[in-house]
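Every protein chain but one is kept in place in this view of the complex.
Note that the chains take the letters A and B in the order they are written out, and that residue 1 is the start of every chain.
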Amino acid sequence: MADNFQVTKDGKLKHLLSIDGLSKEIIIDIFNMAESFLKIGSRDVKKVPLLRGKTVCNLFFENSTRTRTTFEIAAKRLSADVINLDIPTSSQSKGESILDTVNNLIAMGADIFVVRHGIPKTPEIIAKAVNNDVHIINGGDGNHAHPTQGLLDSFTIRRFKKEFSNLKVAVVGDIKHSRVARSEVCALSTLGVPEIRVVGPDNLMPDDLDNLNLIHFNDLKKGLKDVDVIMMLRLQKERMEDGDIPSEEDYFKQFGLKRDHLRIAHPDAIIMHPGPINRGIEIESEVADCKQSVILSQVTFGIAIRMAVMTMLISKKL
Amino acid sequence: MADNFQVTKDGKLKHLLSIDGLSKEIIIDIFNMAESFLKIGSRDVKKVPLLRGKTVCNLFFENSTRTRTTFEIAAKRLSADVINLDIPTSSQSKGESILDTVNNLIAMGADIFVVRHGIPKTPEIIAKAVNNDVHIINGGDGNHAHPTQGLLDSFTIRRFKKEFSNLKVAVVGDIKHSRVARSEVCALSTLGVPEIRVVGPDNLMPDDLDNLNLIHFNDLKKGLKDVDVIMMLRLQKERMEDGDIPSEEDYFKQFGLKRDHLRIAHPDAIIMHPGPINRGIEIESEVADCKQSVILSQVTFGIAIRMAVMTMLISKKL
Partner (left out) sequence: MADNFQVTKDGKLKHLLSIDGLSKEIIIDIFNMAESFLKIGSRDVKKVPLLRGKTVCNLFFENSTRTRTTFEIAAKRLSADVINLDIPTSSQSKGESILDTVNNLIAMGADIFVVRHGIPKTPEIIAKAVNNDVHIINGGDGNHAHPTQGLLDSFTIRRFKKEFSNLKVAVVGDIKHSRVARSEVCALSTLGVPEIRVVGPDNLMPDDLDNLNLIHFNDLKKGLKDVDVIMMLRLQKERMEDGDIPSEEDYFKQFGLKRDHLRIAHPDAIIMHPGPINRGIEIESEVADCKQSVILSQVTFGIAIRMAVMTMLISKKL
């Protein structure tokens, strides 16, 4: 179980590898700390010295300027030094092993690693190998997990909907291959959301639907009926190449979120998307920009959540 | 008109998109602030906390390590956090739109964007779309404008020549396609330089020569007669590929600045170049390094000018 690595016996967050294994209490602690960082974000000087003298390594084996930038901004706002290392997996194969790379950076004084890798559980393997003073954040590992995204998404819902206990949430798209969907579903379920729907074609649903207590809809209109939260997923183009998805036009016709759908959902429903959005593919352009869309708020809250996670990892043991 | 976007009703600089639309007063304000930053540059600790807690995004859709570095150094010297984003235009076309990228970075807390893009007016389009707390600096947009270069060039002239009102200035090279030339000419004209000459072959002159009040010479010797300032332009190699310029040797023979020319100009004439210089193509190597050359001073002054612009953008509204 992942929780053995993520949380100490005293209940302190040690690594953030997946939402799975995190207690509701720890998630709420992260949210509360994120709230205080949101206030800092609106101040004139947006910087706090909490990670001064600490070194955060962004170790990205999968290229993602966007995600890397969110961690870079979060770390710099905490006054940490940031080292960006983009390591193409191709060069990795010839060179030293990942653990050798990590151990070298630890010897140089790295305190926190944000690891993104195409192979599931790579961050966990690293977390198992490092000593107590070093902390690993999973920045996305294959189709396994993307825990900071799961946290920021549920934090966004809390900010707009206050309570989780009376919500209907629909996650729309390729659930099967999405690390974002897995982390979202796990967070919402831990936080007590009573009804989580997954909407998409049958072949893009996970095999363990029933275990996850998810209700499957393969019709978008039915799936969105009366929901409070619509979480769109980004269309992974590589799925189309694999033949899992017929064409962008067809996908948009069946599962793209359009203006008409908003009348089916609850009138106050919020629209979410992890970004970057493909306008006109998974979401109609005007819907992405409408009043119910909280997509840019997710980005803002994501910085606060990442600041909160880094601060909790580094804070002294009780 | 660009000025609506660049300057608030109260006369505050809001964006820097082009010299066109900037009043003489604002340009002089920038120069005076740059003077104070020049003094800081010679101190032992070259850093001031004016942009502490602010985030400057270098958003470069055209690769330019050199220009990006000048903005990065200027921002760091003001204690800002700097995020460098090199986005190849090729990848841009497939992904999210530029405005989506910008809006995401604003949601992360970016305060200033330095935008370089191959398509003219891209920085202006962004400036129109963002809200009041975000500021855009044009770092070069196609053949349209490069306002910080225009400012640092005229600031360099003020430093060496004190007064603009009695100067003869020659700009030499491909005026037609040069964003640097356009910004230089506009700055000098606003600052009251009475005689601006443009020297180069007919086919590299702009169509609106007369509107710009420029005197055209297609003979270098005649063009340099008695001038106080010689501003060389960098030869754009892509012009040669288009057939606008026959060969490097031929260009150097006709329009390359050589030792002999210095006797034609005013004895105290200064020699300028926006860099990086092509030695032996647009300028003879020994001329680039001679006492009258102020090419490296331009670089030093460029940091002070960029610090001044960023500080004026971020300073509170009156």
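The criterion applied here is as follows: a contact is a pair of C-beta atoms (placed from the backbone, for glycine too) under 8 Å apart; a residue touches a chain by one contact, two chains touch by 3 or more.
Predicted model only: the values in this text are computed from it and were never measured.
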Among the options A:Met33, A:Val48, A:Ile87 or A:Ile281, which residue touches the chain absent from this view?
A:Ile87
Would you mind spotting which of B:Thr8, B:Ser23, B:Ser36 or B:Thr65 touches the chain that isn't drawn?
B:Thr65
Can you work out which residue in B:Ser97, B:Asn218, B:Gln254 or B:Thr300 touches the chain that's missing from view?
B:Thr300
By the document's definition of touch, the residue of A:Ile40, A:Ala75 or A:Leu105 touching the omitted chain is A:Leu105
Residue-wise, where is chain A in contact with the chain that is not depicted?
52-55, 81, 83, 85, 87, 95-97, 100-101, 103-109
What residues on chain B make contact with the chain left out of this view?
41, 43-47, 65-66, 69-70, 72-73, 76-77, 275-279, 296-297, 299-300, 302-303
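Everything below uses one rule, namely that only the chains that are shown with their structure count from here on.
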Calculate how many whole Å lie between the centre of chain A and the centre of chain B, each centre taken as the average of the chain's C-alpha atoms.
41
